[in-house]
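Following: one structure in structure tokens, then a few remarks.
A single protein chain has been removed from this complex, and every other one stays in its place.
Going in written order, the chains are labelled A and B, and every chain counts its residues from 1.
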Amino acid sequence: MTQPRWIPVAVVATVILLFILPWLTGSNYFTGIAISGLIFLTAAASLNLVYGYAGLLSFAQLGFWGVGGYCSAIAVMDFHWSFWSGVLFAGGINLLLGTLIGVIITRTTRHAFVVVTLTFALLTNLIARDWIDVTRGPLGIPGLPPPQLMGFVFNTSARFYYIALVFSLVALAFLYALMTSRIGLVLKAIKQNDPLVQSQGISPAPYKLAAFVIAAVITGMAGGIFAFHLKIIDPSFLDFYYMQTFLIIVIIGGAGSFWAVVLAGAAMVVLPEALRFSNELRMVIYGVVLVAVMMFMPAGFSGWLEERRIKALRKALQ
Amino acid sequence: MEISATYLLQLMLNGLMLGLIYALIAVGLALIFGVLEVINFAHGELLMLGGYAMALSLPLFGLSYWPALAVSVMVTSLVGVVLYEFFLRHIGQKEFERSILTTLGISMILLYGMQYLFTATPLMVDTAYGFEGLEIGSIRITMTRLIAGGLSVAAFTGLYCLLKFTQFGRAMRAIAQNREAAMMVGIKPRHVARNAVALAAALCGLAGAALAPIQLLHPAMGQAIIFKAFALVVIGGLGNMTGAVVVAIALGMIESWVGGFFGIVWQEGAIFTIMILAVLLRPDGIFQRGSMRVG
Partner (left out) sequence: MSVILSVAGVSKSFSGVRAVQDASFDVEEGSITGLIGPNGSGKSTTIDCISGFQRLDAGRVGLAGQDITGLNAAAVARAGLVRTFQNVRVYDSYNLVDNLLVADATFREMNWFDALLRTSSFRRTSMAARDRAHELIELVGLTRLIDAPATVLSYGQKKLLAFAAAMMARPRLIVLDEPVAGVNPTRVNEVADILRKANAGGISFLIVEHNVEFINSLCNKVVVFEQGRKLTEGTPDDVRNDPRVLEAYLGMAPASHVEAT
């Protein structure tokens, strides 16, 4: 697991650039895109932990995202908590929910895993629409107030941007530490060869569960923050569109590769915005890209590079 | 709430109709899974395409029901053939996640493409039957609902005979049970798989076309229904088509009854709970191959 030497330099440069970004652009529109980009990227990186590392194609991320969004909104509007406790509440509820679902489904087949997680995601969507007593139904909860910290109000895009930035950097750093640790090594081993891992004395179930739950908590908190960026939450927060975006980022970058997914995330969020496609057309393009990647380089961009490296190596060995 | 026998009967008939539509979709999913071991995420969009094909071709035939229905079934089965020849054929048996992501991409293209072309505004579809209906006592069923129910029953009967008595059906069941052995006795998996996908797509198109005059049409209608179809398939067993039909009809009834008395939240919560229980009770049984039985 060696990384090229220029990566730390690039990371430091990018982080500095991200911190001064609001000064570089005065446009709220642009800052808004940057906020979405950071949040989507974080959610995608946690999906990468589940799918790319643990090998579990989870659609439940969408559900956790939505539950997180609703939890933080309800905590602030109905319980009159602060935004910060609301986001922690979102993480906490997802911890419970992720554990509950995870214990059951990390023990089933991969087929059942996909279908159950998908159904969970769609179920949360329906509940958001129909459980009017709690979620206020299709109208949603409008007017989410800007976060405050010791008298400072994060009431502009540029100010809110720093919340998204700090959260994303912390979450990504945590995921990076996890993925490059021995835990990451075992997770990817489980994805490659489950029986072999067992024959070496490691039970895969706790690892899969941990990946699933960690991703649930991070995605939930990301959703909790994103709701306050939108300033409203309604059932469209659980639109399948979000799941598709997270998936596209992971798939194009190459599941199981941390940096490739980060780069793909940045590209996939910024490019369509820069080209100003309508929302529908952008999703059609995402769909085309997804199908094309699946047909021609199923392991994503990083997988394609790796394949070429292996081919060259094979040739050299003959 | 006053509960009259008429109300109950009305609920039951509605449930039966709904269940039959679910069953058409679930059977197609089971068929594709049995032959290809692929879960088709674009299945809901085939339903939507069937509905739109119906809506668009109805005016061409002066609102007459049957020719428009035939067109939508043909259109969707053609889409099925394309789906197989260009995409599913290139995906290996063990590449389960790849098949899901590919069909998911196709579903995105179809869904948002239709939304781009026709907007997300729901469409009302009118047929020559209009609001004609049949009245038995105090129960009233519209003609289009009656036809939808009749069509589903006819489709199931046809499917049953097809699978049970024709060469194509026998070949399909042989492949679902044992691919290698089927190839050894000279069955061409590619032909069989293509026909299976086309057949499943046609059933879906039929369901969509039959639904069009009953419900509002919108591009995301497939997504709403596919959720239930997946749930069905988990509860009934994906390899098992009879199971899928039985559970689909039961689900339609339960939905209609629960929806008649309790909040809609309970209805959806109940489906998910039953599904989780099914997964818990037989974690391996759900997706077993080789159990694709007809009859």
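We adopt the following convention: a residue touches a chain if its C-beta (ideal position, glycine included) is under 8 Å from a C-beta of that chain, and two chains touch if they have at least 3 such contacts.
In this text the structure is predicted, and so the values were computed from the model without any measurement.
J.: Which shown chains does the chain we cannot see touch?
T.: A
J.: From the listed residues A:R5, A:H80, A:R276 or A:R314, report the one that touches the chain absent from this view.
T.: In the full complex, the listed residue that touches the missing chain is A:R314.
J.: In the whole complex, not just what's shown, which of A:L96, A:V170 or A:L185 touches the removed chain?
T.: A:L185
J.: Since one chain isn't shown, list which residues of subunit A touch it in the complete complex.
T.: Subunit A touches the missing chain through residues 1, 177-178, 181-183, 185-186, 188-189, 192-193, 195-204, 210, 306, 310, 313-314, 317.
Definition applied: only the chains that are shown with their structure count from here on.
J.: Considering the complex alone, what residue numbers of subunit A touch subunit B?
T.: Result: residues 51, 57, 104-105, 107-112, 114-116, 118-120, 122-123, 126-127, 130-131, 240, 244, 247, 251, 278, 280-281, 283-284, 286-291, 294-295, 298 of subunit A touch subunit B.
J.: Can you tell me which positions in subunit B touch subunit A when the two form their complex?
T.: For this pair, the touching residues of subunit B are 39, 87, 90, 95-98, 100-102, 104-109, 111-113, 115-116, 223, 227, 230-231, 233-234, 238, 263-265, 268-269, 271-272, 275-276, 279-280, 283-284, 286-287.
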